[in-house]
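Below is one structure, written out as C-alpha cells, with a few remarks after it.
Shown here: the complex without one of its protein chains, the others still in place.
Order of writing sets the chain letters: A and B. Residues in each chain are counted from 1.
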Amino acid sequence: MNRAIPGKRIELGVCYYPEQWDESLWVDDYKRMAAMGFSYVRIGEFAWSIFEPLQGVFSFDLFDRAISLAEKCGLKVIMSTPTATPPAWLTHNHPEVLNVSKDGTTHHHGLRGHYNYNSSTYREFTKIIVEKLTKHYANHSAICGLQIGNEFNCESNVYYSDADHDAFREWAKQKYGTLDQLNDAWGTVFWNQTYSDWEQVFLPRVTPADSDNPHHALDEKRFVSDSTIRYAKLQADIIREHAPNHWVTTNGKFGHLNHHQLTNNLLDFYAYDSYPNFGFVFSEGEDDPLFDRKWSWNLSTVRDISSQFAIFEQQSGPGGWVNRLEQPTPKPGQIKLWTYQSIAHGADMVLYFRLRTAIKGTEMYWHGLNNYDNKPNRRLKEAAKIGEELKRVGENLFGTDYLAEAAILHDYDNEWDGELDTWHGPFTGKSIRSWFKAFQYQHIPVDCFTLDDDTTLDQLMTYKVLVYPHAAIVTPKRAKLLEQFSEQGGTLILGSRSGYKNEYGHAYMKSFPGLLSDLAGVEVNDFTRINKVDDTPYIEWGEHTVKAETFNEVLTILSEKTTVLATYQNSYYANEPALVRTSFGKGTCYYYGGVFNDQLADLLLTDTGLKTRSELTLPKTIELAIRASKDKEYFFLLNYSGEEQTITLNEPMNELLSDVTFQSACSIEPYGVMILTKV
Amino acid sequence: MNRAIPGKRIELGVCYYPEQWDESLWVDDYKRMAAMGFSYVRIGEFAWSIFEPLQGVFSFDLFDRAISLAEKCGLKVIMSTPTATPPAWLTHNHPEVLNVSKDGTTHHHGLRGHYNYNSSTYREFTKIIVEKLTKHYANHSAICGLQIGNEFNCESNVYYSDADHDAFREWAKQKYGTLDQLNDAWGTVFWNQTYSDWEQVFLPRVTPADSDNPHHALDEKRFVSDSTIRYAKLQADIIREHAPNHWVTTNGKFGHLNHHQLTNNLLDFYAYDSYPNFGFVFSEGEDDPLFDRKWSWNLSTVRDISSQFAIFEQQSGPGGWVNRLEQPTPKPGQIKLWTYQSIAHGADMVLYFRLRTAIKGTEMYWHGLNNYDNKPNRRLKEAAKIGEELKRVGENLFGTDYLAEAAILHDYDNEWDGELDTWHGPFTGKSIRSWFKAFQYQHIPVDCFTLDDDTTLDQLMTYKVLVYPHAAIVTPKRAKLLEQFSEQGGTLILGSRSGYKNEYGHAYMKSFPGLLSDLAGVEVNDFTRINKVDDTPYIEWGEHTVKAETFNEVLTILSEKTTVLATYQNSYYANEPALVRTSFGKGTCYYYGGVFNDQLADLLLTDTGLKTRSELTLPKTIELAIRASKDKEYFFLLNYSGEEQTITLNEPMNELLSDVTFQSACSIEPYGVMILTKV
Partner (left out) sequence: MNRAIPGKRIELGVCYYPEQWDESLWVDDYKRMAAMGFSYVRIGEFAWSIFEPLQGVFSFDLFDRAISLAEKCGLKVIMSTPTATPPAWLTHNHPEVLNVSKDGTTHHHGLRGHYNYNSSTYREFTKIIVEKLTKHYANHSAICGLQIGNEFNCESNVYYSDADHDAFREWAKQKYGTLDQLNDAWGTVFWNQTYSDWEQVFLPRVTPADSDNPHHALDEKRFVSDSTIRYAKLQADIIREHAPNHWVTTNGKFGHLNHHQLTNNLLDFYAYDSYPNFGFVFSEGEDDPLFDRKWSWNLSTVRDISSQFAIFEQQSGPGGWVNRLEQPTPKPGQIKLWTYQSIAHGADMVLYFRLRTAIKGTEMYWHGLNNYDNKPNRRLKEAAKIGEELKRVGENLFGTDYLAEAAILHDYDNEWDGELDTWHGPFTGKSIRSWFKAFQYQHIPVDCFTLDDDTTLDQLMTYKVLVYPHAAIVTPKRAKLLEQFSEQGGTLILGSRSGYKNEYGHAYMKSFPGLLSDLAGVEVNDFTRINKVDDTPYIEWGEHTVKAETFNEVLTILSEKTTVLATYQNSYYANEPALVRTSFGKGTCYYYGGVFNDQLADLLLTDTGLKTRSELTLPKTIELAIRASKDKEYFFLLNYSGEEQTITLNEPMNELLSDVTFQSACSIEPYGVMILTKV
C-alpha cells in the first residue's frame, strides 16, 4: 500500500471544463492558474459526446487545442476517460446498457452514472472509446496521467439490470460451484428459499417486506465490488497497453467497492475527492459533531488505501446541486485549512474543484474558486497564497509518511454486512465516531487499517494499539492474527457483538464473542438491547460513571488474567461485569460489552497509556497530524474553530509556511494552519 | 365460539426446525424439551422444498426421522402445511402465482408470503402438496394435529396480481348480480366512475392521488378475507377428507381476514402468535402506554374468536429481523408473565417460539429460548419452571372460561371501513385504547365481542355493559339489536360518529347518530373537528373537567328520558350538551359527542356501576383476570412492572403455583404472577 505520487513536490491544480466555455476564455484561465503557482489541469471526464459525437465518429480537436494551450501555459494535463456519462445516442440505441433500480425502474439518460458495468454492449463501447482516447493521447507531451471514469458507484451503488442479474448468477457459479454450496452459504433452508436450478438465482429482488436474505445481500455487495473492479480493469488494461508511460488512477470513494483491491490490482495511486463542507449540512445526530474535522477520518481511510494519495477534487466554494445538499461558502481560511488537512493526512497533489463555476446544468451551484463573473475573489486569492507556499515548502513535505501508533481496524465484510444488519452495523458507526474523536481530542494521530485474510502480523505490529469495535464477522484466520498481535505485546480493544459470524454471515454455534472469546477472556450468557422505555443503564469504572446506552452484554469471566474494570448499574444485571482487561501473552485485550461513546473512548484511550507528543500542548479544537521523512518530523496544527487559539510549544520550533521560529505560548488564527519542525 | 383445546391439561411446547440443524443435534434438543415438561413440537411450516424438492418429486424422509425421534422422546407433533413459502422452482416456472403490489411491482421469491390466493396454478400446487403431506401423515401416531399455512396475511394483506383482479371481478358479479347494483353500491355516480361493462371492474388501482373510492375499498377488504378463507378451505377440506382424526387450525392474526368466519367454518380452534415485546418498540403516541400489557387486549380479541385457544408462538427471546423492529431481551420474569398472560386470557396450550435461535437467515435475531450456543440460560430455565408448574396445575385451569361482565364491541365492517376513513377509524383506535385502560386500571375483566347480523340478543345479554365507541356503519338489524339490549336492561356506551353509514359505507340521509338516534336520545345539528390552531375544548361533568380533543358533536336532546351529564366549554358551542345518559326500556344508553380519552373512560366506567371483585384490592400495575370452572374461580394477578407490588386480600386465598395460603397484605414480585383461589 505504499504509493508514490509522481513528481518532486506537492503541486496544485484545478478541474477544468474547456468544453463548457467559449474557447476565447481558455487562455486567460490557464494563465491565471500558472500565475497562481498551479501545475495541473484535469479534463475530459464528462466529454464522451465531444470525443464521439455519433457512434463511430471520433473527434479530439477541441481537447487537442485545449491541451496544447495548457501546455503552452506551463500546465500538465490529467485526462479522464469519459465513461461515467454515456452519450444519448448510446443509451437511446442500446437501452440494455442502462442501470435499473431494484423494483425494475430503468435509469434513463439525463444525469450521470446511469449505466451498468456488466452489459456486454457497454463494455464494448467502453473499449472502443478508451482505446481511441488512449492511443490518441498516448504520447502527448502535456498529458501526465489518466483517470479511469469518475467516482465509481457515486449516485448509485446498486445494479439490477438484466445484465447484472445474469452476471451475478455467473459470479455465484464461480464462487460456489454447486447449488448445494450456494444454498448452504445463503442459508436458504430458512423460509424455504432453496434453489434447485441456477436459473432461479438472481440478485435480491422486491419481496413483500424490505428484509433481504442477509447472506445473499452480503454477496450482492461483493459482487458489485467485483463488477466495478472488472469494469475498471477493462479500461486499465487498455491504457497500460497503449500508454504505458502514463500513470493510471481513479477518484472518489463510494460504497460497495473494495478500494484496496482496485488500487493494488490496477492503479498507481488513489485519488480522493474531498468536500469537508458537507460536514456542515449532514447531521449524524451527535452531541458533539466534528463537522469538517470528520474529513480527517475520511482522509485516514484513503491513506489506508494509498499511503500517499492525490486529491482530485478539493472543495473550493459553496456547494450543492440545484435542488439538494446546499452548502455555505467556505469561510476565510477554510480553503487553506482543508487543503492542508488533505496534505497532513498524506495528499501529495491537490486539485481544486474547480476554477470557474458552471453557468449551466445541475452543478451550477457547485461553485469553483471563482463565481460566475470569474473575477478574482477572496477564495481565489486564498488558493493563490497556498500555491505560493507550496512552491516554497512543497518539496520538503513531499513523500513523507503519516505517523501513527494506533489504528482503528476496518474490513469490507463487516462494512457490507453491517449495512443491512442493524445488530452491528450502526454500532460500528457510532463507536468509530467516538473513538476517532477521542484520538483527535487527545492529539494522538491514528490510522485506519483494513484487515483481510492476507494481512500479516508484521503489518499489525507497526501499531501499539488497535481498536476493532464490533467486528461481527471474524474468520478463524483473522481471529488467530488478532491473538498473535496481543501475544506479541499489542493492545487490542473490542466491543460487543464481536466475533460471532463467519464469512457468510452465519452465526457460529458459540457464545459471544465467538472466535474472540479466548482472547477477550469472557463469554456472554445474557445480553439485551436497551429500549426507549427503560432507564439507561450505566457502568461504574473507578470514580467514573459512563452511560451504557444501546446494547449491553453481561460478561462472564473465563480467564484468570482478566480484570473487571467496570460493572453495569441500573438494570437487572447490576454489578455484573461490563468492561474487562485481559493480559494475553505480552499484550492486552480490552473487551466492552456495550457500544462505545465519547466518554468511554476517552477514558479507555487514556488507559492504554498512549500519549500525545510532548513537544506541544494543544487545545481541543486543534488537530495534530505528523508527517515524517527519515530525518524530520512535520507537525501539522489545524485549527477548525473560528476563534484564535493559543498553543504552547514546549521547545522552540520553526513554522514552515512563515519561516518564523516560535517558542512557548503562541497563537494560531481562526481556521489557521501551522507546520512546525524542531529547530 | 366455544372451542375446546385437545387434551386434559394446559401443556407447553416449542416451534422446532429440524431442517435447520445437523440431525445429530435433534435428540438432545428433544430430550431437553421432555425434561422441561414440554409436550408439543410444531414443525414443517417453511419446508416445501424439503417435501417437494423438484416439481412432482416428494420426500418425507427427513421429517419422518424427526417425527419418530420426537415421538420416542415423548413429544406430540403438530405438522404444518408449507404453503406460506412456495419453492423457487414453483415461483420461477409459474410467475403467475406471485403477489403484486398495487403499482404493479411483482413480489419475487426470497422472503415469504409472496404468493396470491387466487392463482389457479397456486391452488393446484397447494392441493397436491397438502394432499401428499396429509396422506403421508394421516395415521402417524406422533401427529396430533395440523396447521394450515402460517400467519395468513402477514407481510402483506393486499393482493393485486392478475388472478386477484379477475377473482375480484367474479366476486363482485356474485355479490351484486348487475352492474347497476354495483354502481349504486360503490357510489360510482360520484366523479363519473360508473362502469358500463364488467371488464372495466378491477381491484383499486393507482390513481393520481391516494384516495380510493371508499366503498370500493371496503369491498376490497371483504374480498381479501373471502379469498383467504377460500384458500384455507381448499386445504382444510383435503385434511378433513384424508386425516379426519387430526384437529385442524391455523395461527396468527393479521389484517383483512374475518377470523370468526374462518374459524367457525374450517377450524377446531384458533391459535395466536403472541409477541408482547413489540409493545416496547411500537409507539402509539400515548401518554400512558400499556406496552406488553396491551397484549391482553389482543388476547381478548383472540378469545372472541375461540373461547379457548392455543398460542403457537409465545415470544421467548429478544426479537426483530436483521434490519427492522429490533426488540430487547425479555427481563427475568417476563417470559413467565407473558405465558400466564396468555393462559389468563384463555390459552390452553402454549408453544414457545422457538427452542434454538436460527443461525442463518432473516430471523437469526428472532431469538428462541436459547441463544446460538444452545447452552441452558436463564430464559430456558424460566420456561422449564413453567413446565414444572403446569404439570402440577395445568389440569385445574384447563378448559375454564374467562369471566367478564362487560365487552367492547367490534365488527369487521367498521374495522375495514375505518382503515381508509379518517373520520371514524382513528377515533375508534384511540377510544378503545382508553376504554381498555379504564377496565384494566379498575380491575374489571372485559371481553372483546364481535357483532354481526347473526348476533343474537342472548349473546349480548351475557354482558351488563357494552362499549361501542364509534360504529359508523350500523345496519338496521344491528341498530335494532342494540335497542333490544338496552330495552332488556343492558347499558350501552356510544361515541361520536355512530350509526351514520349503511353496509356499503354510504351516509344515511339522516342527522347523526343516524339509526342510533332514538336509542341515544339525541341528534346532532352541528359538529366539528378540533384543529391545532384553536384552544382545546373541554367538558364539565359535575366537578370534573375533561378535555374534548379531536372531534365534537353538539347534541340536541330528543327524549324526555335523556339527562345531560356534561356540557362543552371553551368553544362557540359552550354550554351545549356533550355527554348524555338516556333511559331506554329497562336499560341505559350513554352517548358522548367526542372521542373518548383515558380520563373520560375512567369516569364513565365508574358511572356504570360496574365494580371490581371485592375479594382483592390491587394497585394499578397489576392486571386481574378470572378464569372459572363451574365451581371454582381462578384469580390471575399479573404484575407488569419491574417493581415489587403490594396487594391486599380481603379474605384468605390460596396461591396455586406455590400452594401457599395468603391473607391481608402480601407482595408480588417484579413481573410476578399469582393465581389465587378462595380457600
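One rule holds for everything that comes next: a residue touches a chain if its C-beta (ideal position, glycine included) is under 8 Å from a C-beta of that chain, and two chains touch if they have at least 3 such contacts.
Note that this is a predicted model, so its numbers are computed, not measured.
Chemist: Which residue, B:8, B:65, B:135 or B:205, contacts the hidden chain when the whole complex is considered?
Modeler: Missing-chain contact among the listed residues: B:205.
Chemist: Pick from B:194, B:264, B:599 or B:621: which residue touches the chain that isn't shown?
Modeler: With B:194, B:264, B:599 or B:621 as choices, the missing chain is touched by B:194.
Chemist: Using the touch definition up top, pick the residue from B:31, B:222, B:260 or B:506 that touches the left-out chain.
Modeler: B:506
Chemist: Provide the residue numbers of chain B that touch the chain removed from this figure.
Modeler: 103-104, 187, 189-197, 199-200, 202, 204-216, 420-423, 500, 504, 506-511, 525-534, 572
Chemist: Provide the residue numbers of chain A that touch the chain removed from this figure.
Modeler: For chain A, the residues touching the absent chain are 19-20, 46-49, 53-54, 82, 85-89, 92, 99, 101, 105-114, 155-156, 280-281, 283, 291, 318, 320-324, 326-329, 331-332, 357-365, 371-375, 377-378, 642.
As a convention for this text, only the chains that are shown with their structure count from here on.
Chemist: Based only on mean CA positions, could you tell me how far chain A sits from chain B in angstrom?
Modeler: Centre-to-centre distance between chain A and chain B: 49 Å.
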